[in-house]
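Of the protein chains in this complex, all but one are displayed in their positions.
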Amino acid sequence: MKLYDYVLSPSCYKVRLMAALAGVKLETRPVDFHPGAEHRGPELMALNPAGSIPILEDGDLILTESSAMLVYLAAKAAPEWLGSGKPDEAARVQQWLSFSGRLTVSLGGARLHEMLRRPGDIETLRAEGVATLRELEAGLVEQAERGMRFLAADRPTVSDIACFPYVALAPDGGVSLDPYPAIRLWSRAIRALDAFIEMPGIHRLHELKPEPGIEPEEA
Amino acid sequence: MPVALSADLPAGTVIPARVPAGSIALWRSASGRLAASADRCPHRGMRLSHGFVRGEALSCIYHGWSYAQAGNCLRIPAHPKLTPPETIRVATHAVEEADGVIWVAVGEPASKPPQMGGFVPLRSLTARAGIAALEAATGATAGPEGLDWRTPNAPAIRLLLVPQEGGETLIHVLLDGAASPSERIAASRAAESARRKAEDLQERDIAQ
Partner (left out) sequence: MIDEWYPVGLFSRLDRSGSKTALMGEPINVGLDAAGNASVTGGNGRALPARVRYGHVWSSLGEPKKELFAIPEADQPGRRFIDIGVVRVRCSPLRAVENFLDIAHFPFVHTDILGAEPHTEVQNYKVEIREDDDEVWATQVKFYQPQAAKSASGGITTDYMYRVPAPTCSVLYKTCPPRPGEWDVITLFVQPLAEDLCDVWPWMALFDDETPMTDLIHFQQMIFLQDRSILENQIPRLLPLDPGMEIPTRADLTSVAYRRWLKRHNYTYGAQLVAQ
């Protein structure tokens, strides 16, 4: 499985993260998104006319939507990440997978503008970003009332991975995460998962490792 | 002033909060003890609310300098054998927790934070609206204990309203302790609706 990848892309990170959590080894092919704009060059446009990354290639299968890549990785290697299959749970997974696109446009757009100087109406992008964060916060509050710590179930699913990166990186675009307690708890729960990997802008949870001990010579 | 809900601050975590003096790093040690430190490491000014809690200490994410609940610096990882001088410390604020709400002392408060009289916390949210707009949106008036909001066929809701910078209001939503999970979800949605209405009113600048 080959991932056309950019280290700073939250969408590519969704796939890298899902692969790590599902125990799938990915071959990554780095794409010079910035400053080289390679995703818009002839080789990658031939593979994906949308001109976007990530692109996932597995034999004949070429996927260009990150949500599809998450589902594919889970289906192949860790189907518990797709949820139990019960109708309302399956529907919630789909609801939040679709929702994740709005995070990409708003929070992702604000981030590209603020960090990589891409064009955009920053005030509108941020306002839409706040609106999506509020919806996510309300959703997580309700899930907690149902006894569930994640978006679709009491265990994480592909929908959590689809939503996590752009939310965690909202401050890159000048959208603060301070007003969302439920999002904070959910983000922490994801970062504390076994086999979790970071991306630049998302720090390691150092508290998960104990304080280094006293040097042996001092004992 | 009520800055956060207990359920939103598990042991071993730190969150940002605000008091009139500025931003604070509100944290709970591994043993469950609360502390409120100024949200700024005296080394290079990094926000401590971005840090991490290990045991009974809060560490700064930048260089790992760690602080006790009393505010003194315990350890500087770049100099592991050094005992940090007493002068390296962060200011702290008195903090109390009662009935699931966390209160930070502002000025010289009365002995204990107020009790919630049977109301239990639901969630906190921030509105881009002032108290007047929230009163207009709920049709209720804010009193010394909060804004008591009664809607027909629903458990009583109490809103603790905390004015923030820029005309925003931090709202802690509490409701009758006997409410069922579905009633709690309904109350959360009611709070969202009230916020929407208040923000709309605020934008159109209609406040009674």
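Each chain carries a letter (A and B) given by its place in the written order, and its residues are counted from 1.
The criterion applied here is as follows: contacts are C-beta pairs under 8 Å (C-beta built on N, C-alpha and C of every residue); 3 or more make two chains touch, one makes a residue touch a chain.
On a predicted model such as this, the values are computed, not experimentally measured, just so you know.
Which of B:His79, B:Lys112 or B:Arg204 touches the hidden chain is settled by the complete complex: it is B:His79.
Among A:Ala50, A:Ala75 or A:Leu116, the one in contact with the hidden chain is A:Leu116. Although one chain is not displayed, subunit A still touches it through residues 6-8, 30-32, 34-36, 38, 114-117, 171-172, 174, 200-201, 203-204, 206, 209, 212-213. Contact between subunit B and the unshown chain involves residues 39-40, 42-47, 50, 61-64, 76-80, 82, 87-88.
Keep in mind that, in the parts below, only the chains that are shown with their structure count from here on.
Inter-chain spacing, taken between the CA centroids of subunit A and subunit B, is 28 Å. Listing the residues of subunit B that touch subunit A in their complex gives 4-5, 8, 10, 12-13, 15-16, 50, 52-55, 59, 61, 64, 66, 75, 80-81, 122-126, 170, 181, 184-185, 188-189, 192.
Listing the residues of subunit A that touch subunit B in their complex gives 134, 137-138, 141-142, 145-147, 178-179, 181-182, 184-185, 188, 203, 205-207, 210-212, 215, 218.
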